[in-house]
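Sharing a structure with you now.
Missing here: one protein chain of the complex. Every other protein chain is in place.
Right after this comes subunit A.
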Amino acid sequence: MNKNEIVQNINYIKNVISSSTEYTNLSGKASILSGMVAVSGYFATQYLAGPNVFSQQIDYFHPFVVVWLMVFLLAITLNIIFIKRKAKTTGQPAWSRLARMIFDAIFPAIVVGALLTLYCINNNSPQWIPIVWMGMYGLGVWCASLFSVKAVRFLGASFIITAMLCLFFLQQYAMLMLAISFGGYHIVYGVWLYCKYGD
């Protein structure tokens, strides 16, 4: 066995291990676009419901709810499209064992987030909704990061920290923080992902 062969063997082992423990079909572009959608969602809410959204009575058809539900659905759709596209170029299937694990990791947090949102709307306490969203999403992303690259964990942690800052110190800026986190963080993370892994 010569030097080259040994080094090749080691690289091969490293690659196999990382591709069986890290999901790498995440798309930077999708993240950037989702971030932009979230920022637009923020401005749409400001435009449709005025600056003091949470001083109003909120029901299921309030612009705040409708706009952000659309942001959520649009962001998911964008991610699915881009992940599928990337999977084609990397040759790794989009819906693999790791993708299932990521889904399982993020799913409970999203469900609890949705139920807490319903509770907040029904009990006329909408001011907590942004904190619930940032906190729950952050927890979900943190769990998902166990099956992907390190950067995902930073994203999760940023959301959790922002939610807690918002809860204890910046409650009156909750709406703005929503735009900064779901918009800004995703754009920053997307740019980083794009620079590091491409696409």
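The definition used in the following text is that a contact is a pair of C-beta atoms (placed from the backbone, for glycine too) under 8 Å apart; a residue touches a chain by one contact, two chains touch by 3 or more; residues count from 1.
Heads up, the rule we're going with is that contacts and distances are computed from a predicted model.
Going by its UniProt record, the hidden chain of the complex is named "Transcriptional regulator" among "ABC transporter permease", "Transcriptional regulator", "Daunorubicin/doxorubicin resistance ATP-binding protein DrrA" or "Predicted dehydrogenase". The hidden chain makes contact, of the residues A:40, A:56, A:79 or A:96, with A:96. Residue-wise, the contact with the chain that is not shown comes from A:13, picked out of A:13, A:48 or A:115. By the touch criterion stated above, the residues of subunit A touching the omitted chain are 1-3, 6-7, 9-10, 12-13, 16-17, 19-21, 91-93, 96-97.
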